[in-house]
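A short write-up of the structure that comes next.
Left out: one protein chain. Kept in place: all the others.
Naming follows writing order (A, B and C), and every chain is counted from residue 1.
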Amino acid sequence: MRKITYLEALREAMQQMMREDEDVFLLGEDIAEYGGAFGVTVGMLEEFGKERIRNTPISEAAIVGVGIGSAVTGMRPIAEIMFSDFLTIAMDQIANQAAKIRYQFGGKAKVPLVVRTPGGGGTGAASQHSQSLEGLVAHIPGLKVVMPSCPYDAKGLLISAVYDGNPVIFIEHKLLYKNKKYVQDVPEKAYKVPIGKADIKRKGKDITLVASSFMVQRSLSVAEMLYEEQGTDIEVVDLRTLRPLDISLILESVKKTGRLLCVEEAPIFGGFMGEVAAQVTEKAFDWLDAPPHRVAGRNCPVPYSLVLEQEMIPSEERIKKGVEDILTAV
Amino acid sequence: MRKITYLEALREAMQQMMREDEDVFLLGEDIAEYGGAFGVTVGMLEEFGKERIRNTPISEAAIVGVGIGSAVTGMRPIAEIMFSDFLTIAMDQIANQAAKIRYQFGGKAKVPLVVRTPGGGGTGAASQHSQSLEGLVAHIPGLKVVMPSCPYDAKGLLISAVYDGNPVIFIEHKLLYKNKKYVQDVPEKAYKVPIGKADIKRKGKDITLVASSFMVQRSLSVAEMLYEEQGTDIEVVDLRTLRPLDISLILESVKKTGRLLCVEEAPIFGGFMGEVAAQVTEKAFDWLDAPPHRVAGRNCPVPYSLVLEQEMIPSEERIKKGVEDILTAV
Amino acid sequence: MAKSKQLANKQKIDGYQIEDGFSQLEGKKKIEMLKKMYQIRYFEEQTEQFIIRGMIHGTCHLYTGQEASAVGAVYAIGGDDYITSTHRGHGHCISKGADLKRMMAELLGKKTGYCKGKGGSMHIADIESGNLGANGIVGGGLGIATGAGLTCKMKYANEKMVLCFFGDGAANQGIFHESVNMASIWGLPVIYFCENNIYGMSTPTDDAFNIDKISDRKLAYGIEGLTIDGNDVAQVYNTVAHFAQACRKGKGPVLIEAQTYRWKGHSKSDAQVYRSKKEVKEWMQKDPIKRYAQKLVKEDVMGEAEVSQLEEEVGNTIAEAVDFAKESAFPSPSEVEDDVYFVKQ
Partner (left out) sequence: MAKSKQLANKQKIDGYQIEDGFSQLEGKKKIEMLKKMYQIRYFEEQTEQFIIRGMIHGTCHLYTGQEASAVGAVYAIGGDDYITSTHRGHGHCISKGADLKRMMAELLGKKTGYCKGKGGSMHIADIESGNLGANGIVGGGLGIATGAGLTCKMKYANEKMVLCFFGDGAANQGIFHESVNMASIWGLPVIYFCENNIYGMSTPTDDAFNIDKISDRKLAYGIEGLTIDGNDVAQVYNTVAHFAQACRKGKGPVLIEAQTYRWKGHSKSDAQVYRSKKEVKEWMQKDPIKRYAQKLVKEDVMGEAEVSQLEEEVGNTIAEAVDFAKESAFPSPSEVEDDVYFVKQ
């Protein structure tokens, strides 16, 4: 096997599906010649042509709406929203149309639509280009929400998403795309990583860290660091899928370690990890040696200036401190 | 004092502010002759004229956008979104513009905009007209989110909202508007109920129920019922404001009762009460005699048929069972 | 259907030369169209009765008065073509061939309904017959229709096309703008069919638009478009047939504005303070069904007795649908979380 980046894994997944299946196509802003704002689709226009690598005007609501309509009538569109912040522009299409069509029609329609979109900060793109809005979509019944943290999962989850038969909001992370630090062995053949299954990215026995996307990588760094420095043995659970949530794996881990720290890039208040913490408390109260805690984004928009942005988004230091606080508690 | 309905309280608040303050005006769909889909603004066109009771085309994004622009330049608009489900159409305006303008401009702008909108189900309006989407907006830094449960609070909170100086999403409830069961003594004069303060709607010592909006009324019914039937003494905390959350009042109550049940109309998964449960666990773990639980909407869109709708939305029976489960736990 | 017709004599409609394919239809077809119009009318009258008697949980938007528009348009496209509908969708749905029994059952929230009681009036859909669904969001069908149009182009080389119904009110939603523009630049086979019934809820088009003809919005997208009499079933048929043919030839989308009027209040709870009884009465005098029936009688397609017989027949069908709906069972509460997700078998 060869090591490839997260971005390459995503592109390869799309290329392979498109070679196999005429119904798969892409639509989005500047995905053709330009190859997408982050270059994920670079070169795909040349192979698949502009009918299937479909450049759109700047019309996010219609991009998703068109995705829905084509999905319901038999295609398998992959719509790209250039930044996940713009999901808000298409939120009616996502939450009121894509998510509800099947249910409100009594189970008589399928919406095999994937909306790919990069989330997260760390690029100095400020308040309207750096958000982590997964909590908004994960709350909507009818949607699935996937957030891969590494190349292997990225490829396998994207293929699963396209063939899931349900609308999937597939949130990528800008800091993962090209970073050579995160390259991985990725099988050349197409394969699936199941949606709805979390993954233990590092086994440990002292405390469970639950995270998704880029925060998994940051949690893993902290885990290695703390293991070397202090022998603390952290188990890192990568959610991979926020909805449906693999609560049983999380519970298993927490029952083993007795301690839970949720790590989340989004502002802490009202974020998705509240759900994880609440479910764990509801279902594993007696196994808990300390209350579950969350290390998450500050309660503000993502600021521009580097010093502020680094303060807003959970740093390794903050995660480390979160771990230490729980371990010293009780 | 005279007893008035929730709807009358809201209308009176708006009338009084508009008489006093030229800058206050309303905009929204069918709010003029028609008086709004639920009749909240009936009669106001006659008193204030169509410049200030401003009927709009069906353009939710622009309704909020225009609200923002007029607020930033010195007006105090009250925008009505006919059903809270349509907040999704204006979500970019709400989450990326209204919420962020002040912060991203370094504190140098004010957005005194109120978006009034009815949420909730129970009217047979099905999946796209019955949602409880407060969780989506409560997660966004820069917004305040208010959900009154009774006429007194409705009037006082709306006046506070208009003069708060920040964008406030003011979510009303369709089942509260005209129901004579919920009429209350409401002072004729204008008054404020502070934003950010929860309220104990019933004192009790055995368990804390936290709810907002219509679920407060339902929780109160259950409290009375269980007190009469079994002597169980329930404390009902009405959040009134979801953001900023009055966590200290909740903690005080939970520290007293040792038990927490959150009651929420929205689908349970990823809903706002996850935040409340998580915060309580984080901050009052040692006071808890049982894990906090949530009784909430089922994980599906709101269905049409009465039998299904009643099953989806938390009923008195379900709340009762939730209370009993916690009390018998441990 | 429109495809196979010989070019007949042409009519000038709002500046376009439109062939009169309608007059060449078989009598049987013409009568079938009248029957559909009666079905819509009687279905809505029955629905109104249910509303009055409190048997509808939720709201309903009646299509009464607009029958020529749905029937004329849907009959001009093929059975395999798609439609998207609106909150005021019963007429579109019936025209596209929906089973009245299952529609009625849905309105009563029964398990035998089109949506198993989960959708109600605002969400009736029948994907199999090409009806991609009513929609509770004003403008909600526009994006979907455009996407279906893309499928038609990519998968069916424009042999299939899409008829997208929406109201005058919906034409001011952002999604209208984005969708029509996209269909235009991509040349998608979509007929955007705006039913202008002069009001969006209580708001007259005069207050919501600063233009005389909604169809003039075609100029913003570089497409064809025109305004027609939506109460003249033949004119609607001819116009839609004309542009359906163009769609199939890859000529791209079109914007048709059909002028019509809704006889009833906007929904269950409308006191109609925004319009006069006189105005309503005047429009009722222009009853599209009576007008069409008289035309068929005059043209000797059918006799007056046959018309009465047809009405009676339709009445019976509706009565059967009512019986079916009433006798059907409610869904079980245990089904509430079913159908949220597609699950592979």
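To be clear about the criterion, contacts are C-beta pairs under 8 Å (C-beta built on N, C-alpha and C of every residue); 3 or more make two chains touch, one makes a residue touch a chain.
Model, not experiment: these values are computed from the prediction.
A.B. asks: For the chain that does not appear here, which of the shown chains does it touch in the whole complex?
C.D. replies: Touch partners of the hidden chain, whole complex considered, are A, B, C.
A.B. asks: Touching the left-out chain: which of B:4, B:40 or B:64?
C.D. replies: Counting the whole complex, the residue in contact with the absent chain is B:64.
A.B. asks: Of B:41, B:97, B:213 or B:281, which residue touches the hidden chain?
C.D. replies: In the complete complex, the chain left out is touched by residue B:97.
A.B. asks: Can you work out which residue in C:93, C:175, C:191 or C:241 touches the chain that's missing from view?
C.D. replies: Of these options, the touching residue for the absent chain is C:175.
A.B. asks: Which parts of subunit A are in contact with the chain that was left out?
C.D. replies: Output for subunit A: 29-30, 32-34, 37, 55, 57-62, 85-86, 89, 123-129, 298-301, 303-312.
A.B. asks: Provide the residue numbers of subunit C that touch the chain removed from this figure.
C.D. replies: Contacting residues on subunit C, toward the hidden partner: 172-178, 181, 184-185, 207-211, 216-217, 219-223.
A.B. asks: Can you name the residues of subunit B that touch the chain not displayed here?
C.D. replies: Contact residues on subunit B toward the absent chain are 22-23, 25, 51-52, 54, 56-57, 59, 61-62, 64-75, 77, 92-93, 96-97, 101-110, 112, 141-142, 144, 164-166.
As a convention for this text, only the chains that are shown with their structure count from here on.
A.B. asks: Let me spell it out: compute each chain's centre from its C-alpha atoms, then which one is farthest from subunit B's centre?
C.D. replies: C
A.B. asks: Averaging only over C-alpha atoms, locate the centres of subunit A and subunit B and give their separation in whole Å.
C.D. replies: Here the centre of subunit B sits 30 Å away from the centre of subunit A.
A.B. asks: Can you give the whole-Å distance between the Cα centres of subunit B and subunit C?
C.D. replies: Centre-to-centre distance between subunit B and subunit C: 37 Å.
A.B. asks: Which residues belonging to subunit C are in contact with no fewer than two other chains?
C.D. replies: In subunit C, residues 115, 117-119, 123, 135-137, 140, 174, 339-340 touch at least two other chains, as defined above.
A.B. asks: Where in subunit B do residues touch two or more of the other chains?
C.D. replies: Touching at least two other chains: 85-86, 89, 126-128, 299-301, 303-304.
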